[in-house]
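One protein chain omitted, others in place.
Take a look at subunit A:
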C-alpha cells in the first residue's frame, strides 16, 4: 500500500456517506486510474477505484493487481428469472464494491440493529484497492452434461465455448474444475478481494452454490508495460512476453471478441481459461540451476532469453549456443509456448501464485493459478497447450483444475447488468 486510508480519504465508510454514485467516486479519487474507451490503463494506483462500467469488463486488461480470489459457481435454481435476478443483484453489488462502497442498501453498519447487515463488513475502512470483478459463463450454463437446455440459452452458446480437449498429463479433479459461472476478484488488498467474493456468494445463496474457489497471493503476469515482471513459484519471471494493455491493436486481434464473430451478446467480451497448475515444488528445487534455465529457456536472474542479454530481448530461436545446439533448446517452455510455434496463438495471461498450505506429506500445495483471456480458446489456449505436450516442464507440474468461461462485454452503466445481452 503506498498510502494509508486516512491520506486517500477513500475508506468505504466515508464513501458511503460522501459519494452518491460510482461516477462520482471516480471524480473523488484524484489519483485513480483513468480509463479510455478501450479499457486501457495508465499507472496503477493501489488504493483508488477502478471503473466498473464500460465497453469491456474491467479485470482483463486492467494492470494485474497483486491479489486474487477466483470463484466458480453452480446454479442450483432451474429458473431463468432467478438467474437474471442474480445477475442484476450481483452487478449492482459489484458496482458498489468496486467503487469502495459496502454492498447492499444499508451496507455493513447502517441497517436495522435487529437484522443481519447487508454487507459483511471486513472491508470497512479499507480503500477501494483497485478491486475489479469479472464474470464469466461456463459451457454448462447453456447446455448441461445431460444435454439439457437449462435456461433457454442453448441457441446462444458460442461455438468458441467448446469443451477443452484432453491434454497430455492432465490430472483434472472435477470438484475443482468447471462451473456454470465464475467471478474473478482482483485487488491490491487480499481482504478486499475476499470480501467481494464472500458478499457475492452470500447474495447468491439459494440461486448459486460455490463449486470451488481459489486464492492467489501474488500476480505472475505483467499486463502493462508500467509493471515489472513478477516471478512464479519456480522462481522465474513469468509473463515477460505477455500481451500488454498498451498493445491496443494486438488486444483487438487476440483478446476482444469483435462484432459479428459468434453470438452478438459476446461482442466486446473475451474468453477465459483457468488452470490450477500444481507444481512439484520440492523436485523442482532439487534441479540444478542450469537445467532449470534450459527447461524454461530463460535465465533465472534477469529473465533474459538464453542467448540474449536483457529480459525483453527478442527470443532468437535460430541462435546456436556454445556447443552448436540451439541456445533455446527445442523442448524449452518459451519455445513451445511462443506464438511463432503455435500458429500465431496469443493470450493475455493474468495468473496468480497460490499456496493452499501443505498436502499432508509435508510438501507445499502450491503452484500457478493460470488465467488467460483470449478472443477464441480454439485458436488461443488450445493450440498452445497441445504444443506443450513435449514440454520438459511437465515433469514438474500437474494441471489439476480447469475452467472455461465466456466473459460478456462490460456493463454500460447503472441499471444494466452482467450478460444483459444474453437475455435480450
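One rule holds for everything that comes next: contacts are C-beta pairs under 8 Å (C-beta built on N, C-alpha and C of every residue); 3 or more make two chains touch, one makes a residue touch a chain; residues count from 1.
We take it that contacts and distances are computed from a predicted model.
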Which of "Cytochrome c biogenesis protein", "ATP-binding cassette domain-containing protein", "Iron uptake system component EfeO" or "RNA polymerase sigma factor, sigma-70 family" matches, in UniProt, the chain that is not displayed: "Iron uptake system component EfeO"
Options A:114, A:145, A:309 or A:361, residue touching the unrepresented chain: A:114
Of A:88, A:202, A:339 or A:398, the one touching the omitted chain in the full complex: A:202
Contact footprint on subunit A, counting only the chain that is left out: 76, 112, 114-116, 202, 205-207, 209
